[in-house]
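One chain of protein is taken out of this complex; the other chains stay put.
The letters A and B name the chains in turn, as written, and every chain counts its residues from 1.
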Amino acid sequence: MQKFLRGWQWLESAVAVVAFTLVAGALIVDVMGRELFALFNNIGMYDFAESWLGGVFGAQRFAVHATQIAGMLGFSIVVGTGGHLRPTVVDKLFPDHMDGLVNRVSDLISAGICAGLAWMCWDFMLSTKANHEISMVFQIEIWPFQLILAYVFASAAARYLCYVAMPSARPDTKGGDL
Amino acid sequence: AGAAQAETVWRFGTAAQPGSVLYDVIQKFLGDFNAEFAKDEIKLEFQFVGNEQEMFQQLTRGRLHIGGTSFAGSSVAIPENIITTLPYLWNSDEERIFITDNYVIPVLKEVAATKGAVLIDWGDVGWNDVICNFECRTPDQLKGQKARMSPVSRNFWEAVGANGVQMPLSEFFPGLQQGLVVAGDLPFLYYITTPAAQSAPYYVTTRHLHHGAAWYMNQKLHEGLSDDQRARLEKVLPKPADTRKLVMADEQLPDSPKAKEFVAKGGKIILLTDAERKQWMDLVQPIQQQMVDALAAGPAPRAKDVWNAVLEGRKAFANK
Partner (left out) sequence: MTVAIFVALVIGLLLLRVNVVLVLAVATAYVHLYFASGSELAFLAQDLWFAIDREVLLSIPMFMIAGAVMTRGTIAARLIRVMSALTAPIPGGLAIAAVLSCAVFAAISGSSIVTMLAVGSIMYPALIKEGYGRNFSLGLMCSAGTLGIIIPPSIPMILYGIMTETSITDLFIAGVVPGMLLTFLFCAYALAVNRMKTVRAWDLQEIASSVRHGIWALLMPIILLGGIYTGYYTPTEAAAVSLVYALIVELFIHREMKPREYITVVFETTKLLGTLLPLLAIAGSLNTILDYEGVPKAWAEMVSQVVTDPGAQLAGINILLLVVGCIMDIGSAILILAPLLMPMVHSIGLDPVHFGVVMIMNLEIGYLTPPVGINLFIAMVAFKESFGRIVVSVLPFIALMLFALVLVILIPEIALYAVQAMR
């Protein structure tokens, strides 16, 4: 199972890295396209500029969606690395020998909360789909973009459940001290 | 405490800012509504929501109860609304009002009803005109120049041959200052409240696209009203003709008090003659059909119905 969790983590990280790279890429291509258009237009080559150059319509919107994907994937990745913020001072409340049990209860609750959030976001996505709400810029339905919310919470819930089933796979969560 | 608890609070969502005609119209409506519905123990409160698309989505889900937006703002759920903002769709205000009220609104009402909203009122936001930081009169002068475009005005700028730049309004104003863009398009009454009036003081009456205002009510809520309540709501809603009169008076260039104030502060109003306006129109009108087809094939299955209503209205107007 640890191998599976690692592979899963790797996959989500890879998607996030690619998404962030696309954000930078989209913004740069947009800027370059329109500034080169301006450059060639200024030297009297409007026709060339007009047919080959120009900003990319929707580049910023695309970048926003890629940021959503990368950033939200970060949420479930951080569950995997134990990095979410929490006040670790409260850990002293339970004696050390109870750590295993308390952590399991904690993971079970966290799984429940994440599952709840996932269900809620899925439901929201369905309402968007039912209304056929669109992206003004891309003129396509917006609901597929909203899937990322439901996915990351479901992914986090599943991860917590894995830790309940197999505590040895659980990361140290003392890292994100508040 | 029981009596206070019984009062139901409804929220009127809008992005209309203080000082705009729409804002004043809404404030008056809130007063009239609350006086009329006091006996039903319903209180309607003003709720500013900066993002029109977010506002509309909250309205269809029942978090807001009534909302006032531009047709473009509600097009996130009713993309058919975009047809009303097609560049050079109207030849005159008279024609626009006749066709809108008699032919277009009935279709848009039907479409809204399939999206969880009831179109209860409408009016004008105003004309979008071109603004420049230099004296521009003809589309040729903007060919190849960097101009800020919104999703609604994209086709207009592409037809002009400008180097279109997409940016949010918050970046548009500094962008004009720094020369990132030299032109854009805004409605006059909004434009004069922004720094664009200083950094791009040339206001050119291209009158290329018109923003209408639409008021919606959450459908479930509307269905729950009694016949008597619906009639009383109808009674206190502002009349489209009244709202339009206010907007069009302010938009009267160069003679309205607001226009005179703008000129006194250094603004320049460039009034295009019909022949000059036609230069812009001739570039843009040929792509209208394409835009309708794209909408109909894509997100707005009933776009053609709205378009046909416009065509039918044009014929009727010509024969009037």
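Some points to look at:
Simple rule for what comes next: contacts are C-beta pairs under 8 Å (C-beta built on N, C-alpha and C of every residue); 3 or more make two chains touch, one makes a residue touch a chain.
Values in this document were obtained by computation on a predicted structure and should not be read as measured data.
Residue A:I113 is the one among A:L11, A:I113 or A:I140 that touches the chain not shown.
The residue from A:M1, A:L85 or A:I140 that touches the chain not shown here is A:L85.
Counting over the whole complex, chain A has residues 13, 16-17, 20-21, 23-24, 27-28, 30-31, 35, 60-61, 63-64, 67-68, 70-78, 81, 83-87, 90-91, 93, 102-103, 105-106, 109-110, 113-114, 116-117, 120-121, 123-124, 127, 146, 149, 173, 176-178 touching the chain that is not drawn. One chain of the complex is left out; on chain B, the residues touching it are 9, 11, 17-19, 45, 47-48, 50-51, 54, 57-58, 61-63, 167-168, 170-171, 173-175, 177-181, 193-195, 198.
Operating definition for what follows: only the chains that are shown with their structure count from here on.
Measuring from the averaged C-alpha position of chain A to that of chain B gives a distance of 35 Å.
Within the complex, the chain B residues that touch chain A are 53, 57, 60-61, 72, 75-77, 79, 115-116, 143-146, 151, 154, 161, 163-167, 294-295, 298-299.
Chain A makes touch with chain B in their complex at residues 34, 37-38, 41, 46, 49-50, 54-55, 57-60, 127-128, 131-134, 136-137, 139-142.
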